[in-house]
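Just below is one structure, and these are the notes that go with it.
The complex appears here minus one protein chain, its other protein chains still in place.
Chain naming follows the written order as A, B, C, D and E, and within any one chain the residues start at number 1.
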Amino acid sequence: MSSVTASVMTDWRPTLYTVCVRDHVMIAHSLRGKIFGPAQRLHGATYVVDLELRRPELDSDGLVVDIGLASTALAHILGEFAYRNLDEIAGFRGKNTTTEFLARVVFDRIAQRIAAGDLGESARGLTSLRVTLRESHVAWASYEGALMASTNAC
Amino acid sequence: MSSVTASVMTDWRPTLYTVCVRDHVMIAHSLRGKIFGPAQRLHGATYVVDLELRRPELDSDGLVVDIGLASTALAHILGEFAYRNLDEIAGFRGKNTTTEFLARVVFDRIAQRIAAGDLGESARGLTSLRVTLRESHVAWASYEGALMASTNAC
Amino acid sequence: MSSVTASVMTDWRPTLYTVCVRDHVMIAHSLRGKIFGPAQRLHGATYVVDLELRRPELDSDGLVVDIGLASTALAHILGEFAYRNLDEIAGFRGKNTTTEFLARVVFDRIAQRIAAGDLGESARGLTSLRVTLRESHVAWASYEGALMASTNAC
Amino acid sequence: MSSVTASVMTDWRPTLYTVCVRDHVMIAHSLRGKIFGPAQRLHGATYVVDLELRRPELDSDGLVVDIGLASTALAHILGEFAYRNLDEIAGFRGKNTTTEFLARVVFDRIAQRIAAGDLGESARGLTSLRVTLRESHVAWASYEGALMASTNAC
Amino acid sequence: MSSVTASVMTDWRPTLYTVCVRDHVMIAHSLRGKIFGPAQRLHGATYVVDLELRRPELDSDGLVVDIGLASTALAHILGEFAYRNLDEIAGFRGKNTTTEFLARVVFDRIAQRIAAGDLGESARGLTSLRVTLRESHVAWASYEGALMASTNAC
Partner (left out) sequence: MSSVTASVMTDWRPTLYTVCVRDHVMIAHSLRGKIFGPAQRLHGATYVVDLELRRPELDSDGLVVDIGLASTALAHILGEFAYRNLDEIAGFRGKNTTTEFLARVVFDRIAQRIAAGDLGESARGLTSLRVTLRESHVAWASYEGALMASTNAC
């Protein structure tokens, strides 16, 4: 029946398992550009960070990922920035450390740790990630994307 | 390796940045059709509204969108309905103003404002939106979709 | 303009309406495998369960699904496990009842009920589901996927 | 030591056990008085309702109250108002059904049910209640107070 | 009956109406003292701020306070600190701007505005306040206290 086919195609959704772990980090920074208004001044934020890890099949333990290793990796990555003024971190020179930019930074570092095996061998089966930074009760930003084939391959 | 390729394809996820802003609106309405049971009577709701805006690349300020302009646009759109009986709004005659229907209404109005430049020139780089209306601690509805090519083109 | 086309393709998102209902269940279980550490002991969890139901078009009542029928179906499925030790349920023998595994179990049972017509005739227009189990304020897991074509066909 | 004594007196806090159950209700109403601005129009609200029940000692089952009976009583009371226009309820004529006013209404009805034995014999040991109505993600109101001696006496 | 009397006295709770409004503020600061560890460095925070206003009787409109005036007063007070480095604010020199300290600062400023009539004449009937600053999903601090008699008197 054609309308059914059309519907299924319109909602082509992958089969996916997701696990999410939450942590937080408190930082200072300033933003450059008049679009930022008062946020051009040195201020700060608490980011409550959600790390979602995804794969189409569970591993042999029935898991997406070892939640302990995922939490530890996230804590280590946030620890690099914790109680810091981001304006003084060399790697961020010339960048606006917006919430969406920082979501990408955390994504890339987690992807590297997965590739390095820090989340366990089984984590090589992960196919995509999403990192969300909640900056208040009324605003958040996220970055999501696929993990490179090189990550998934042995 | 073929199983890796299969996995990546099964979880074909776009690279996406998302920013979300939250607001709320309080309205009265009634619903027609026996499926609605007691909700056929005139009653009301608070909708806590999440507007998610998405794009594959950040703009030159490192942003998905000017969060101030997005919040203002959402507030204006909700302001049309705030403290109103939706049964008396001409545009909704003959429609059931269900939560999912209203999510679509907000989506369409935001899309129009983006096309009109109300969220800034950079907002023309937005590629999709999601609007979620939370009606209680145990129920919500959303509408999501791509923005028209005409919106993205200059 | 090629960059615009590319963007739209990168963010190819289906047009989708979603409705979500929430319930919860409290269970005991144990997990097998040294990766689980202390969770190998008999312990338990409260799972706050979000059932998302999706379709590309609303039905003739302006609904994704009859929210009352969806809530009842979810309550019945959770009722099978409520206040139980999952280690003693025959269908789970030899399985690790991880949060992600249980999300899949609830998904499959809801899909069966949709196919059986328990969520109403209109629910046959549903095209995908997502089931999320929140196990604490810092961790959750979900399973999502398309409903079979056989579900959508009459 | 006098400063210690003073501290203890300043923070004279009763020893108390509390149990809370949550439900919700959706209503329409209007408010009279120019202080209400646009809320003078017919509109509506979802109230997420928290009922806290308190006592200084647990009963012989180790409970503050039978949580099932408390939830049922709350559901029945909210059911009186569910999907109703409060402006048409005889008992509210000439009253502004503000959130704080409605918190008191729910409090009084729960107190009556406790006195009537609807929450069980043991519930006569309850000494105070608090009822909170959350009307959005940024506003709530509550009413709290002691239960009458007549409630506590056998 | 003496045990009843004892219970009522142990749980001597005032009859109270409360209204709460929520807002937020993002700031930078540093803390002095080795007890603060890495928080001695310049960092920042988002504080989600809940302002609770209390009184034993509603005013003639059926209100604890004009919620619009209360929200505006809170926004103005937080606006003094928004996107600021608290280390550079003259009034905070020599103070540790801990979360609990800042809760008191907001409390005192709201109390002054109530006394000045900024929350309306009726707000003179308010008898106590509580200010809570949520700094993450796992930590918050508050300050609460009575309003001076001079505030309540005409």
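To be clear about the criterion, a residue touches a chain if its C-beta (ideal position, glycine included) is under 8 Å from a C-beta of that chain, and two chains touch if they have at least 3 such contacts.
Predicted, not measured: the structure shown is a model, and the values here were computed from it.
Of the candidate positions D:Leu63, D:Ala82 or D:Ala115, contact with the unshown chain belongs to D:Leu63.
Mapped onto chain C, the footprint of the missing chain covers residues 22, 24, 26-29, 38-39, 41-48, 82-85, 135-138.
Although one chain is not drawn, its touching partners on chain E can still be listed: residues 14-16, 33, 35-37, 54-57, 95-101, 103-104, 125, 127-128, 137-146, 149, 152-154.
Even with one chain removed from view, chain D keeps its contact list with that chain: residues 1, 4-5, 7-8, 10-23, 58, 61-64, 66-68, 71, 120.
In this text, only the chains that are shown with their structure count from here on.
Chain B is reached from chain A by a rotation of 120°, derived from superposing Cα atoms (nearest 5). Here the CA centre of chain B is 34 Å from the CA centre of chain D. Centroid to centroid, with C-alpha atoms defining each point, chain A and chain D lie 41 Å apart.
Touching of two or more other chains is recorded for residues 22, 137-138 of chain E.
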